[in-house]
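Structure first, then comments.
Only one protein chain is missing; all other protein chains are in place.
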Amino acid sequence: MSRPIIGITVSVEVNQKVGMTEQKVLFVSQEHADGVIQAEGVPLYFPFTTDPKLIQEYVEQVDGLILTGGWDIDPQLYGEDPLPNLGDISPERDRAEMALTKAFLQAGKPILGICRGHQLLGVALGCTLYQDIGSQLPTANEHFPKIPRNHEMHAIQIEEDSKLYQILGQKQIGVNSMHHQAIRDYPSDISIVARARDGVIEAFESKQYHNVLGVQWHPECMIEETIHAQKIFQWIVEESKKELVKQL
Amino acid sequence: MSRPIIGITVSVEVNQKVGMTEQKVLFVSQEHADGVIQAEGVPLYFPFTTDPKLIQEYVEQVDGLILTGGWDIDPQLYGEDPLPNLGDISPERDRAEMALTKAFLQAGKPILGICRGHQLLGVALGCTLYQDIGSQLPTANEHFPKIPRNHEMHAIQIEEDSKLYQILGQKQIGVNSMHHQAIRDYPSDISIVARARDGVIEAFESKQYHNVLGVQWHPECMIEETIHAQKIFQWIVEESKKELVKQL
Amino acid sequence: MSRPIIGITVSVEVNQKVGMTEQKVLFVSQEHADGVIQAEGVPLYFPFTTDPKLIQEYVEQVDGLILTGGWDIDPQLYGEDPLPNLGDISPERDRAEMALTKAFLQAGKPILGICRGHQLLGVALGCTLYQDIGSQLPTANEHFPKIPRNHEMHAIQIEEDSKLYQILGQKQIGVNSMHHQAIRDYPSDISIVARARDGVIEAFESKQYHNVLGVQWHPECMIEETIHAQKIFQWIVEESKKELVKQL
Amino acid sequence: MSRPIIGITVSVEVNQKVGMTEQKVLFVSQEHADGVIQAEGVPLYFPFTTDPKLIQEYVEQVDGLILTGGWDIDPQLYGEDPLPNLGDISPERDRAEMALTKAFLQAGKPILGICRGHQLLGVALGCTLYQDIGSQLPTANEHFPKIPRNHEMHAIQIEEDSKLYQILGQKQIGVNSMHHQAIRDYPSDISIVARARDGVIEAFESKQYHNVLGVQWHPECMIEETIHAQKIFQWIVEESKKELVKQL
Amino acid sequence: MSRPIIGITVSVEVNQKVGMTEQKVLFVSQEHADGVIQAEGVPLYFPFTTDPKLIQEYVEQVDGLILTGGWDIDPQLYGEDPLPNLGDISPERDRAEMALTKAFLQAGKPILGICRGHQLLGVALGCTLYQDIGSQLPTANEHFPKIPRNHEMHAIQIEEDSKLYQILGQKQIGVNSMHHQAIRDYPSDISIVARARDGVIEAFESKQYHNVLGVQWHPECMIEETIHAQKIFQWIVEESKKELVKQL
Amino acid sequence: MSRPIIGITVSVEVNQKVGMTEQKVLFVSQEHADGVIQAEGVPLYFPFTTDPKLIQEYVEQVDGLILTGGWDIDPQLYGEDPLPNLGDISPERDRAEMALTKAFLQAGKPILGICRGHQLLGVALGCTLYQDIGSQLPTANEHFPKIPRNHEMHAIQIEEDSKLYQILGQKQIGVNSMHHQAIRDYPSDISIVARARDGVIEAFESKQYHNVLGVQWHPECMIEETIHAQKIFQWIVEESKKELVKQL
Amino acid sequence: MSRPIIGITVSVEVNQKVGMTEQKVLFVSQEHADGVIQAEGVPLYFPFTTDPKLIQEYVEQVDGLILTGGWDIDPQLYGEDPLPNLGDISPERDRAEMALTKAFLQAGKPILGICRGHQLLGVALGCTLYQDIGSQLPTANEHFPKIPRNHEMHAIQIEEDSKLYQILGQKQIGVNSMHHQAIRDYPSDISIVARARDGVIEAFESKQYHNVLGVQWHPECMIEETIHAQKIFQWIVEESKKELVKQL
Partner (left out) sequence: MSRPIIGITVSVEVNQKVGMTEQKVLFVSQEHADGVIQAEGVPLYFPFTTDPKLIQEYVEQVDGLILTGGWDIDPQLYGEDPLPNLGDISPERDRAEMALTKAFLQAGKPILGICRGHQLLGVALGCTLYQDIGSQLPTANEHFPKIPRNHEMHAIQIEEDSKLYQILGQKQIGVNSMHHQAIRDYPSDISIVARARDGVIEAFESKQYHNVLGVQWHPECMIEETIHAQKIFQWIVEESKKELVKQL
């Protein structure tokens, strides 16, 4: 029996050029793949596309989806005009990931959203965002401190009646933190399952989709440091294995 | 029936950092994927690995392989010490791509090598390289002129009794050019099927492996400009479809 | 019959040097010319001059005028001292464009003002500006978000009894946005014909001059993306054709 | 009676970006226009185009052409592959200027080629170039010394039986120098009318086209310093006036 | 009879290095000397020194003093600790210029203070400064706008019963503006003789020393543009000539 | 009899790379060693380690400890989440220095804390910090002015019943200032022995440990300028000599 | 019994500044210390000094010496004027390390020289250097290829009758390579014990001093990768332990 394929989304850095004519360079960290590998999944990265037929191919041939971190999400996607301190946005990536996310949701396949991926998954499910925590929620702590990527910087509290608690087996963990946006409002079928001490939302689950999870921190940077980072990746691989079984 | 999955290798840029601790950033151009998409293949990018079990998974689940461009190849892989003007090398990428290439060769699956990928495929099959054309072959033209990536810069002559001629249907085409290394010596079961006017090797095939092809130029940059660039990608997708058929 | 010549103003970048002694480099985007070309006009760019005789030659030989985007306008031109957050100003360009604008107005020839050109046209007709929206109108949205130049970032509402409505045939369109100044006060013979959701003025017309139009956004960046961008350029070419007819 | 319109070609700097998506920025120095203005011409800059209808409009409405300096010319235009030390090339500019040049030649309208413009005019008339003086003609002096743009750096000798001698009235002048390419071979209907002390070609005329002139140096940088620079611009304006007369 | 020698102070830029060991580079603009030359003075620049004997030599051999612009003044010199937004300070330059200023004052020789020189002269005579106008006087206009150095940016009002009025013969002039500090408090023997529209002090004189003048703007940048800039330099040369006469 | 060994901690600059793979570069200024040398101590720098056995070796073989300046301290070490304006932190250095500090405290050996070292010593003894003086104590003066490192920028008041007063023999001295964090709260066995005019804590001692001292300024930069800087280093060497005597 | 103290020399980077006045920053990699730590030595870094009394203290209190890599050595130290391609030199470091080296040699204490340290030890013992391998020994391979620091790039051959062979137990090993200078001539009491394939000297020993060793490569970068790197550090710690024993 084959291991499940986990598809990972990539970032685009339009300012990076190799030749004289602009080349659309995609990048991602090896870290996400290493997280999948240690959990015995088969990682592969997606290019950008909004072609429905190709997306349908991906939904059929890929067992689980990881939505990765990156620049800000276009606020028009949750019905807002841009506010001061909105960061760089990537409309093409927004379109490609939103199409992929909706196709995986519709197919009932598992999704793990990390940082921007957590926010994009939230928007796909009806949430709105703080365009910039610093200016819109001035009482919040700093969520983009200048720290090593693998350093646990603050604690989060986890709801006991959550899937995340089942995965981690802990009511509190320490996490790294590299974001300036966060989920603000959410519909009733979203369960907020973790928050930072200042109230910022750190993880959510869906009542409608049993196998999707969004985490605001970056477990892929702490695979070697903490068991709880490994468990997040084990969860997405395990959920994806079930899809594999279904296909057979 | 599903379309074939074409796996594309990625570059590593170790000097690019996002956080304070070094992050291993992988990058590739969307262009390779667009080449596969227009030919109706399903493109996905590989992470780095030398894990034999994971590579076996890739060989089983991926139908064709594209080896992409990048930095220089470690000359130790073809039995040489470094010479002056050798460029940056990426030992980890060398190891990962060499393992993947040998596994695909062994499985008899199709491979398209582009630029560095063409050279790496050559080395895997017993070729040696010019570490630097400029200093080792001073009569050669400039093979890394400062041109737009999609500009045809010089002509190449194609052997009529070759697969490449069957693919392109032309004895001469114009190609772009962005390389400072090239294949030098080659074993007898390698057929040189295209050369530039100055004699530099521009494409080869294998007598032993019917479905592998190396091209020194960058067809992925000229998908929109020339039909011959599209035909290269159509070839790898067609060859990969045959693997798909075999699996059923 | 010849097509109309559309004269386009250029930017100056005094900090850009080619040799050791400062060279006054002018620049403009090809985008403006492409907008004119698709509308079947004949685009040419003006150099800088305030020489009345030469300006008279331009008014006689050029059929229509496009005032392009760029740095801030000297606030002394609308009777103010500089405030904090005023950006770079280009006094020489101010002088040259103001002289050209007044000469075209006097000759009754058509003018299209884009972004800074819209503001400069407004100042020529008696308007004042916000020197910096962010500090002088803190309730406004972000009007210089970090977006691709061709991305529609917010909606604008268009007055139905306006020439702009006649041109576009729509009460609302989405526009890109790259400015930190905007028209503040305006005299009674100026009609404000479009505003953003936050009230910022996005387009105006003149009751006195029937063939001048100012738009705050950048239609030249969206020629390929939207029909409404093309229509703006078609308008200036059509108005200019009338001048051509008059000359015959 | 109107003054003649002198059309000036522009450079493209594809690496210069204003927004996040690449903008094709055109630039040129005000110096060329100032040269035309002091000679009582009407300067305007061309955008890029290869559209035959638009080029026909330009030929009809513009009286004289100035081909300006810039990056290297694609050696394929004179039948060569790229050699080491070839500089940046701009294929799109090559195409646009070559189309414009050929149309002006065919219409018998006057042309002044400066530096790259001199070389491009030469290539249009059958010349070949040194791709790089330094490596192909090692006995030559330095033709791109680090000097102020307006500094006379070396002498040139002018043929007495030439139009250039008629224009300047001097057998020797001092010129600035900012080029690494130069005309090498030329057909019999080209007259070499000035050379530097090391033999490098500094100016040529055409026996077939009486009103075209190519100069390797940059008179537009020395308008204020020397009368001979002014005379070059007076020549192109005077030749263009004759076209104006013809039209009436 | 000789012309008077005008000594001009220099700036220090400690971060500018030529060799590997730090070299103390002094710099000044040619503009100050050109201002003195057009007024028929003999300009020379001082090095840094606090040696009383050498300063005495300077007082004896130099007829007039110009204190030039530069970085901020150490607030301890007017009895304050540093506040946020204080800029770079140059203690060594402070010491050297303060010693020179006091020696010239004591000798009764003429002094012109420009920008920082105006502030330093003020501090030598008992004034205090705003360490940063923007944060300490938030109602003020921008006094360091991003303008060309020779551009008149705002008007100043001049007292009619002042030496400055006698020099310029105007009650209002336009000045450039490049400072973020300004004189705040002043003793009773200082006369404020010019202010900007927002009240910021633009020029002062001393009741005790009849031949010293401080101006907040930069006349040396506008010698070619305005007669009032020339008059300031004519004043210091004329005052210095009187010293020359005394010596004879 | 040997002189005492004074161990000095080093900084880590993780962003500084020498080869292609990240190298952990340590740095420190020669100034600290020169301070120890003039006081006749034997300076040596520590690498990073948290290995208890190696730290025990250091405690045994090294007579005194100097904790040097550097980046911010992780606020979790004094029980806080990160606030906006927290600077870069170095978790590995925090761990290594905290382990070393506690081992030296336990062994009763002398410690001098400078700037960050003063803050780290404070945290080890139960203090908390202002994460950023500017935002948390807006009435404070600027404590990181842009001054030469060896410039006395503000005065501090010293408690007469303190060890620091015994060392320096002065109630007030002038100090340089290069910090944006400072000690905020402190336990009862800490004595604050010097403050700046704005109340910021500039030095402390411990009632429990008689031979530890923290100073917020940088005496190592003023060894040549002031006797009080020399006296600080003489103190730590003298205290360390006593340890040497004990060992014999 | 205490472990031996291993003193490690540091680099100086005079161009790196922290404040406005130049600070002499010393730096070294943690790697050297980690090499000593894994071998159970006690690593400490030296500051710069040429003070004979202080150096005597170091010789008495420190058991072994590691001379580290860095910039080029002043050729005057081996009797030559500078040649083209000589790199940066650090005269102050040369003086400090030469004094330290000679004192350790005189005291008979063990020394390990690495790269520049190997060359400096050689010069102290009478060797001369290639100032630049590339220009003085053009047949040599590239000894500063662009490789990861921890990558074995070429093989070296080890003499069997050498101490190095006793340490490593191998006749050939693979080493990394980051140098452009190398030992050229050597006196008769120096034994060359390893060479690269191109003849470049890679290690030497002294017949006079039994416990000194110079290696041209960087074992400190390969501690984790190869056992032979660990053995080099174990050797210097073991030799230093003998000094410790002597002292008791």
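Per-chain residue numbering starts at 1, and chain names A, B, C, D, E, F and G are given in the order in which the chains are listed.
Keep in mind that, in the parts below, contacts are C-beta pairs under 8 Å (C-beta built on N, C-alpha and C of every residue); 3 or more make two chains touch, one makes a residue touch a chain.
Just so you know, these numbers come straight off a predicted model, no measurement behind them.
Screening E:84, E:126, E:148 or E:174 for touch with the missing chain picks out E:148. Taking the complete complex into account, E:5 is the one of E:5, E:196 or E:232 that touches the chain left out. For the options D:154, D:218 or D:241, the residue in contact with the chain missing from this view is D:154. Note that of D:2, D:38, D:85 or D:141, the residue touching the chain absent from this view is D:141. Of the residues in subunit E, those that touch the hidden partner chain are 2-3, 5, 7, 10, 12-13, 16, 18-21, 23-34, 37, 42-49, 51, 54, 57-58, 60-62, 146-150, 178, 221.
Of the residues in subunit G, those that touch the hidden partner chain are 14, 74, 76, 81-89, 91-92. What subunit D contributes to its contact with the hidden chain is residues 134, 141-142, 145-148, 151, 153-154, 177, 196-198.
The rule we apply is simple: only the chains that are shown with their structure count from here on.
The equivalent interface to E-F, defined as the listed pair sharing over half of its contact pairs by residue number with it, is B-D out of F-G, C-D or B-D. Between A-C and F-G, more C-beta contact pairs are found at F-G. Centroids built from CA atoms put subunit G at 42 Å from subunit B. Subunit D and subunit F have CA centres that are 67 Å apart. Subunit D has its Cα centroid 56 Å from the Cα centroid of subunit A.
The set of subunit E residues that touch two or more partner chains comprises 14, 88.
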